[in-house]
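Before we start, here is the structure in question, set down as structure tokens.
A protein chain is absent from this complex, but the other protein chains hold their places.
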Amino acid sequence: MSRIGVFICHCGENISRTVDVEQVAQAARQMVGVAYACDYKYMCSDPGQTLLKKAVAEQRLEGIVVAACSPRMHEKTFRNAAQGAGLNPFLCEMANIREHCSWVHDDRAEATAKATDIVRMLVERVRKNKKLIPITVPVTKRALVIGGGIAGIQAALDIADCGHQVVLVEREPSIGGHMAMLSETFPTLDCSQCIMTPRMVDVVNHPNIILHTYSEIESVDGYIGNFSITIKKKARSVDMAKCTGCGVCMEKCPQKKIPNEFDKNLGFRPAIYVPFPQAVPNTPVIDREHCTKFINGKCGVCQKVCGPGAVDYEQQDQLVVEQVGAIVVATGFKLYDIGEKPKGSAIKGYGEFGHGKIPDVIDGLTFERLASASGPTGGKIVRPSDGKEPKQVVFVQCVGSRAREKGISYCSKVCCMYTAKHTMLYKHKVHDGQAYVFFMDARTPGKSYDEFWRRAIEEEEAVYIRGMVSRVYQKGEKVVVMGSDIAVGVQVEIEADLVVLATAIQPRDGADTLAQKLGISYDKYHFYSEAHAKLRPVECATAGIYLAGACQGPKDIPETVAQASAAAAKVMTLFSKDKLEREPIVARVNEKYCVGCFACKKVCAYGAVEEKEIRDRQGNLIRVVAYVNPGVCSGCGTCQATCPSKSVELDGYTDEQVMAMLETL
Amino acid sequence: MPHDFEPKIVAFVCTWCTYAGADLAGTSRMLYPSNVRVVKFPCTGRIDPVFILKAFQKGADGILVSGCHPGDCHYMAGNFHARRRFAVFRKLLEFIGVDLNRLEFSWVSAAEGGKWVEIITQMTEKIRAMGPLTQFTDLADEEQWSGALGNPELKAVYDQV
Partner (left out) sequence: MNKSSEKTKSTVTIDTSGYEVATQEIRSEAKRLLTEKIVDAVVGYQGGRRGGSAVPVVITDPDQAEKLVFSAACVNNLSIYLTKAKKEIRAKGKLAVVAKGCDLRALAGLMGESQFKREEVVIIGVTCAGVHRAGTQPGQPLTDSTIAKKCRECSVHIPEGSDLIVGKLPPLPNLSPTEKELMEKLDAMTPALRWEFWKEQFTRCIRCLACRQVCPFCYCEQCLCDRGRPQAVDTSPRPSGNMGWHIVRAMHLAGRCAGCAECERVCPMDIPLNLLNRKMAEELKELYHYEAGLKPVEKGPLTSYDEKDDQSFIK
């Protein structure tokens, strides 16, 4: 390229005060390949850009260097101007002589010399620049939502309402997640199921939502706009098309004493069951582990009583493949089971609190089931051990959370608020009862949250004790809680009837395996990582995958819903165009020279490098080379620096461009 | 204040952190020596050791490679790969006989304009005191080396090979 134009900006006086712009222009005219150079007061202004466009036309320029501010400031401006003048925008580069020169040096001669050097480097670079065409990727306008809790439901409904098909995958037999288990929600104390179940019904009735319950993600292939998802539909043993949801099978099932997981094992369910009465879909599933038919073949009652003949013992796991363009991950959380010490984990467990051993030491979700009108006790708060009404209840906050020495250093965020709520629910049901709360700090930021917490103390008479609990043990019928009150500086011992532990929120089991299938990153606790903590909080670094809810970190319901809608908005933005356009700064493989060592594949953080087979006309395999998927490549160039033969090159930052700059030193 | 020798310093930086940090030094109007020439890359992961070699051959007296702090990489892991690559490369150069004071590495975030100024200032002063790097440039001027091994210790090792 031999006709390059150099445009030197004064930036008012910001540049010209320290840099002799005329001298730089003079020097530029002497540089090899420069056909035209000028200086102007404000290159970015309208007249400045017009001047540039005019010069391109009149001087038949083939490349442009604008010596002005940082490219981070105006590269787009000038590349657009170049495009307006009929040049490929990637033939325009900026020489940063303001932030990197005039603003940081005070000696005019030195600054002018440096500015000239910078211009020379960029001129050499532009001489090696190539036209680049933006990459377009077709977009399949269907979304996958993983997880049918409130986050997944919200995201699915938002996307579906926008007219796009959504595939919603839920691991359990019913959607609803944890929110369906809650009794009432803070800070308004409205019934969780009353607001949740209509949304669940909306999902199943929505013409744009394809629901796969009792299903898991088997594998994920492809990239943004073009994912191919294999879903494993676990054998339900009930034909969903035939089942009317009459419930006769559940009534007649002789196995009735199976602990109900949905009720945190407080109640019982049959072997053929729906997790809870409002389950969506309202189709039972056979728990093959507990079903007599599956254990020894000596039953089959449900099949006999089923009018429509929906029960199918022969049903097998089934694989379905769905094509989608975007993925929302909303796999939610689990509660830290503190009684257990997970194998191979840094998390140490809380044997000293007796959880799992003392029946009247329960966690927050169990308390939710006790307080829930649709729960195993019909909303009556009783002790799991003897069914008596507890008169003194001790709530312990931060169990597992914020305990570095125990392996979890983060705050679980919702416990302060739900514990305050628990004290209220308890007081509303047991008027003569007394609630005590051990807490480290009360964290109540959020609309009407602090008021809610104060109400628990001031109106509902919960006694808050600032301090830690050291031990919980059984003493006769009572459960003794030993702790400290650091405000007063004394040891406290409370003989409680019931102890409720606000245990930490953790990502779901298998969160890491799913992340590996999706190619997204996660932190040491297995919470999924967002692309940027502030500016891209709902996107994964892997393009086309978005996060919603507690799988990314502990969150309450409003925050979860907000994030789910945000993730849906991101998906809809992606779906707003038929083709996705990306900056063409991506790596490209020279297949002629690639020897297929796949060092590039090993260092690629995006999984953009694939193995491509080269075959002759007869179809015989000749060799295997690397192929960079331009839809996935993010343009870091690590592959090129790693490739020994430089058979992969990053467009826009080729070796030729870099070396040309270095030659000017 | 004029100096006898003004070193040529080349900085290979990533666009997201260090380049932005240097921009911040500019917008904050911090002053530093004008000896540095910046070459921008998308990521430190893109920086090939061959570039360092080339810059030395072209007369750089000192080279800085700078990118995002660990965990801040815009591309997730580019700086981690760069860290290994350069940890090994500098050991190679040291073994070949290059004074590692001439090759520096830093993490400078987009918020660390001050750190950028500090690093460039210190490096310029240090290399100014060390004098020019002639090892590579001298080689370019030579057709063949005369091979006069003056040092007896070296001669002994050489003969041993």
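Should a chain be cited, it is by its letter among A and B, assigned in written order, with residues numbered from 1 in that chain.
Throughout what follows, contacts are C-beta pairs under 8 Å (C-beta built on N, C-alpha and C of every residue); 3 or more make two chains touch, one makes a residue touch a chain.
Remember, it's a predicted structure, so these values are computed and weren't measured experimentally.
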Please pick, from B:I9, B:L24, B:I63 or B:V98, the residue that touches the omitted chain in the full complex.
B:V98
In the whole complex, what residues of subunit A lie against the chain that is missing from view?
592-599, 602-603, 611, 623-624, 642, 644-647, 655-656, 658-660
For subunit B, enumerate the residues touching the unshown chain of the complex.
49-50, 53-54, 57, 70-71, 77, 80-81, 83-100, 104-107, 119, 135-136, 139-140, 142-145, 147, 149, 151, 153-154, 157-161
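Just so we're on the same page, only the chains that are shown with their structure count from here on.
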In whole angstrom, how far does the Cα centroid of subunit A sit from the Cα centroid of subunit B?
38
Within the complex, subunit B is touched by subunit A residues 70-72, 96, 98-101, 103-107, 110-111, 113-114, 117-118, 121, 521, 541, 585, 603, 605-606, 634-638, 640-642, 650, 653, 655, 658-659, 661-663, 665
Where on subunit B does subunit A make contact in their complex?
8, 10, 15, 19-20, 22-23, 25-27, 29-34, 37-43, 45-48, 50-51, 54-55, 58-60, 74-78, 81-82, 85, 117
